[in-house]
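Now for subunit A:
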Amino acid sequence: MIQFEHIAIGYSDVLLRSAFIELEAGKVYALIGRNGIGKSTLLQSLTGMVPLKEGTIRLLNDSLETLSRLELVKRIAVVESRFEGLEYLKVKDYIALGRTPHTDAFGNLKQQDLAVIHEIAGALGILALMDKFTDQISDGERQLCAVARAFVQETPMIILDEPTAFLDYLNRKKLLTILVELARDQQKCILLSTHDLELCIQEKVPMLLASSGKLSLNEQLTLDEVLNEMSKY
Partner candidate 1 sequence: MIFLVLLLCACQTGKRTEKSTQKSIANYCRYSKYLSIKDSLGGYVVLIQHPDSKHRYYHLFIAQPTKRLSVLSSTHIGMLSALHQENAIVGISDLRFVFSPLVRNRTLAKQIVQLDQAQSEQTISVDKLLESKTEYVVYSAFSGSFSNEERLRKLGIQCIPDYDWREESALGKAEWVLLFGALTGKMQEAKHLFSTIEKAFQKEKIKLSSVHQPERMISGNVTGDFWYAPAGDSYMSQLYRESGFHYIYQHVKGTGSLAYSMEKIMKDGQQVQIWMNPGFPTRSAILGANPKAKYLPFFSNARIYCYTHNSNKYWELSALRPDWLLADFHAILTNNEGKKRYFYQEVR
Partner candidate 2 sequence: MKDRSLRLIVICLLGLLPIAMYVHLMSGQIELSYSSYWKAIFDFNNKDTYQVLIREFRIPRMMMALVAGAGLSLAGMLMQTLFKNPLAGPYVLGINSGASLLIAVSMMTGIQLFQSNFGLIGTALIGAMGAGFLMMFVAQRLKSQISLLLVGLMFGSFTAALVSMIESKAGAESLKSFTMWSMGSLQQVTFEQLPIILTLFILSIASVFLLVKPLNVLVLGEKSASMLGIHIQRTRFLILGITALLAGLITAFCGPIAFVGMAIPNLTRMLFRTSNHAALIWGNVLIGGLFLLGIDSIIQLLEGQLSIPLNAFTSLIGAPFVVFLLMRKIK
């Protein structure tokens, strides 16, 4: 689905390098690493905000650089990491914004768009929230709405930058479980950066480990192995 071909990422200096890495559809991958190691930079390189220093990233066989903005946003969706809710913006309208790459010049929603929205909201269990204002629901509910918004974008790949940072333990577990299920059911490739090591190991989520300037993919690691790797800077 997505291949990192010997990439180097960073702003002025190189932060991380990788050999050939391939991420598959139907799976959730956890991007793990110490703070400041370059996780956010990697995610920004994926979304085209920060150019790669070396190498190529291919998404569905097309190099990222060759894609137009519209083509890119039809392949990658980003879940907002901290959505605090907006006054007078209803949940259903917020989620509907995820259909932006697919709608016409005026943003009109067709039957098909509404169907997708309804389906995703149902899968995430937030149908009851649809008519509420986004600033009047809980943090956990808001995070689910942000996920819903990314899913209705109907992209093969979804990125989350520390989505669980402000959630309590139960909500974190719930979110990760839902992501794993949806990835499997809808054959999406989901990449999320997170510090929830134990949860990821529990859910058997493969890890993209960033440490000592290297990015490596690891299917199964124990907690000790991860911590050991991370302690090397």
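The candidates were selected such that all candidates are chains of the complex that A comes from, given by their letters.
Here, a residue touches a chain if its C-beta (ideal position, glycine included) is under 8 Å from a C-beta of that chain, and two chains touch if they have at least 3 such contacts; residues count from 1.
For clarity, every value in this text was computed on a predicted model and none was experimentally measured.
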Item checked: Touching partner of subunit A in this complex, picked from 1 or 2 -> 2
Check: Of all residues in subunit A, which touch candidate 2 in the complex?
Finding: 47, 69-70, 73-74, 76-78, 80, 86-90, 93, 96-98, 100-101, 103, 105-109, 153
